[in-house]
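Note that this complex is displayed minus one protein chain, with the remaining chains in position.
Each chain gets a letter, A and B, in the order it is written, and its residues are counted from 1.
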Amino acid sequence: MPKVVTDVTCPFCGTLCDDLEVTVSDDNKKILSVRNACAIGAEKFNHTSLPGRVTRPRMRQPDGTFKEISYDEAIDWTANMLVKSKKTLMYGWASTSCQAMSVGHEIAEKVGGVVDNCATVCHGSSLIAIQDVGIPSCTLGEVKNRADRVVFWGCNPAHAHPRHMSRYSIFPRGFFTVKGHKGRKIYCVDCRYTDTARCADEFIQVQQGHDYELLNAFRTAARGEALPDVIGGVPKEKIYQVVEELKGGRFGVIFFGMGLTHTLGRNHNIDIAISFTRDMNDWMKFSIIAMRGHWNVTGSGQVLSWQYGFPYAVDLSRRTKARYQTGETTSVDLLVRNEVEACFNIATDPGAHFPIDAVVSMSKKPTVTVDPHINMSTEISDIHIPVAMVGVETGGCAYRMDNVPIETRKVVDAPDGMLTDVELLTKINARVDQLMGAQ
Amino acid sequence: MAEYLIKNGHVFDPVQHIKGDKKDIAIKDGKIVETSALSPAAKQIDAKGKSVMAGAMEIHAHVAGPKVNLGRWYRPEDKLFDSHKTPGMTRIEGGKSIPTVFKTGYEYARMGYTFAMEAAMPPLYARHVHEEIHDTPIIDEAALPVFGNNWFMLEYLKNHEIENNAAYVAWTLNQTKGYGIKIVNPGGTEAWAWGLNCLSVNDPVPYFDITPAEIITGLIETNEYLGLPHSIHIHGNNLGNPGCYQTTLDTLKLAEGFKAKNNFGRKQVMHQTHLQFHAYGGDNWGNFESKAKEVMDYVNKQDNLTIDTGNVTLDETTTMTADGPFEHHLGGLNHLKWANVDVELETAAGVVPYIYSPDIKVCAIQWAIGLELALYAKDPMRCFITTDHPNAGPFTRYPRVIKWLMSKKARDERLNTFKHTDKVIAATTLAEIDREITLYELAAMTRAGPATSLGLSKDYGGLKPGMNADIAIYNINPDKMPSDPEEIEKAFSGVACLFKDGKICVKDGIVVDNGNKRTFWVDVKVKPNKQVAHDVKEKFLKYYSVNEANYSVPDSYAPHPYVIAVDATQ
Partner (left out) sequence: MITCRTIKQGVGMEAGKTSQKYFDACSIIEMHADDFKSLGIWKNTNVKVTSSVGSVIVKAVETRQDLYPGLCHIPMGPWANRIVPAYTYSTGEPCFKGFPVNVEVAMNEPIMSAVNVVKDACGLLRK
């Protein structure tokens, strides 16, 4: 009899929905169906049992093909690489459990690695801004229960966080928001008329790359000061109107994403968005939340912070101190300037998501990629080590975009003989100890 | 397990009333035993000319959790020149005002501490608190979930439904692996979700229409109904404002008439924390003055209160508290980066860096107030030393605070070299106080007292045979007290030897073993309560953003638990 596992946490995006129901075959090996997930989450669960899954490590041969090797061989090769390299980039972490990250950090401290996570190409700009100006924020349940003014700025949850709007930000009926979306005013600021804008009451089209000026104008308007006629393609009348409407509410929140972090200005864009939010607190309750992308990039930031004091780009290569300086210890910069000797990717795909110059640099160094699936990174690595899918085949702690920790569960068994991240890293750690002890 | 005999040390133990006599302490299988129980194989530790006390107990510090971590990562400057590896069995350490978890464990142990209470755990984030507790080496820890602004509590206590509130508290302690009832700015932090506050015990909470006074008395009744090891632990309304001492007295008076009901030796019904922040007179920063004497006069007269000081150490530090509106206010005062997180149905938190400069009159007065509180305390078993780490200063300054308390010369030196010394002396009474805390009183204020207040006096806080072998040996000789007060600070900065559960973890200030720290939590059994079960189910379905089944903290997060079972089914 197939069984239904309830309260399953979806391991895809920072929305970290925890109400999925997964139907599993009697022998615990196949996922039969998923309820409540969005299209992406459903694809993730349904895809685990499809044929063609890599179940053992593979090593790239001189002729470009891959040959299967044992876990022990892969672990030995990896440990040797780590011990030999003076400075290894250990990148990724955003799609694995906090328990696995802890083991990884131990290894990095021993061999001299730079531990960086996906924030480095995502919300790193936001983290820098928060380090400069702080952040007035709240949990997603507060938005659900209190928010009557919601602004989506430079983010597109309809595509990147599909259930966000129905679970938290637009549609839910909460304690003080019994009218649901009818009691909220929704604004969307973007350079394109996205599918999220379609759900908003008001769409404000900003010229690409001009968000800083527009946010600056919003701040100015909030203080009732004079504005030029058009800012970032938006007429000043519109800006005054929106700010007045915002002030008419009791609880406002801004959700923002890559439209601010990736564009010209980077951290300054978020800095001014936060400063606008802080200013608005003089008139009403206002908060701002970063739409974190991966389901556990926030977790990686948390574990790195409590262990070393920095949320990403942590350089442990001196082995006696932790250093952090964006531009110097961040992955793309390290790769482009050729400042690392080896690469260890885990729970990520820089091959597909880093700019090509960084990928070319990585391909020329000894590289190990740990990932359940074949992706662009595995194909340019020396070794690809598959592991169980966290959140599906093994559990572990994850942190949502508002930093709330939620447990992910094991729903099905991993393919026979496959290791989990924690098991793999523990074995690599032990082998590193052996090699370093012998030196 | 190893046997040890600590020989010839000067023992300070308020549990057995030993005030510095030379006495041998025997350790076997992790416990303190009679010396006669040891075999000849016992290792001898020479404590000649040294002082021996139980491991110190930190009753209130912010060392693990979401706002602590936010403080860490949003202040990379806190690690400037302070990320390093010290000799011993250590991982990389970092952070001056908000140490990383490794540094936290090592630094407490190096100062002779064996237990720390995480002061405020938002229940929704309990998992995070436990992850950090698990990663903090050597010291035992526990965490206090916050209840003072919780929606369930606000609704139950409005109708004075003590039994329901108790069932809910018990459920929460079980779900979050929490230790007791923490109250922060009762009602005011819920008001803050709308940008408002409750500045007196009679200001009603918006919508919920209950006053802080009703919340506090309701939670005292709940705590005693359940018979928890600790009393309510309260950070009262109106913290940090000139004139706030009135609100403090109003808060303390709410405990009158209540008696402690428990099987753990606890005698107080209310623990008022970081009292320094609540002992201000005047009505503006200009006439800001100390009301420590007035407040301690009241505390000394009662027998059912305990307090901790919250000493200002005059450092650059980071403030962090569940008193959300206060942090917004502070950010407005010093214009440093303000972070805030409102937590659905439960609480909020705020973080703002702060520099307690000796050049600023108000900071110097705050420093004096913290010391006055301890020096006016009649019963050192009811007045404990803290810095509300990191709010009034980093916990690594305890040796300095101890120096000021034990040496009038040291504190006069500090007092007379402020930029505005005359104004500081005029606004305080510290200059007139000659009292110097003795080593015996210190042992009460940092060991036996906190242990009793926490309901742990059976096994902790003393050196009586049968108790746990958590022992600190300091390089300070009561027969030859140093004339230079700096030597006092030095002695308490690095233990000669620290035993944790009968294992030597620190030797001459160096970590030699990471021990087997445990997570303390309280498991309360109550009668099944249909109403509360229904309310929990309903609120998770309608208002929370996580499912009820995903709320609890599984056992894997506290792999070495010390569970205190309480049976409240009567």
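Everything below uses one rule, namely that a residue touches a chain if its C-beta (ideal position, glycine included) is under 8 Å from a C-beta of that chain, and two chains touch if they have at least 3 such contacts.
In this text the structure is predicted, and so the values were computed from the model without any measurement.
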Practice task
Specify the shown partners of the omitted chain in the complete complex.
Solution key: A
Practice task
Using the definition of touch stated at the top, determine which of A:9, A:145, A:169 or A:267 touches the missing chain.
Solution key: A:267
Fill in the blank from the handout: Considering the complete complex, of A:1, A:226 or A:356, the missing chain is touched by A:356
Handout entry: Contact residue for the chain not shown (choose from A:9, A:96, A:120 or A:345)
Key = A:120
Problem - Touch list for subunit A against the chain that is not drawn - result: 12-13, 38-40, 43-44, 47, 52, 64, 120-121, 124-125, 128, 156, 158-160, 162, 191-195, 205, 208-209, 258-259, 261-264, 266-267, 293, 313, 326-328, 330-333, 336, 349, 351-360, 363-364, 373-376, 379-380
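Keep this in mind: only the chains that are shown with their structure count from here on.
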Fill in the blank from the handout: For the pair subunit A and subunit B, the C-alpha centroid-to-centroid distance in angstrom is 35
Problem - Parts of subunit B lying in touch with subunit A, wherever the complex brings them together - result: 64, 66, 68-70, 72-76, 78-79, 83-85, 91-92, 94-95, 98, 100-102, 124-125, 127-128, 131-132, 135, 151, 193-195, 207, 328, 331, 336-345, 348, 351-352, 542-547, 549-550, 554
Practice task
Over in the complex, which subunit A residues touch subunit B? Could you list them?
Solution key: 6-7, 9, 18-19, 98, 102, 106, 109, 127, 130-142, 144-146, 167-168, 173-176, 250-251, 278, 281, 284-285, 287, 301-311, 316, 319-324, 397, 399, 402-407
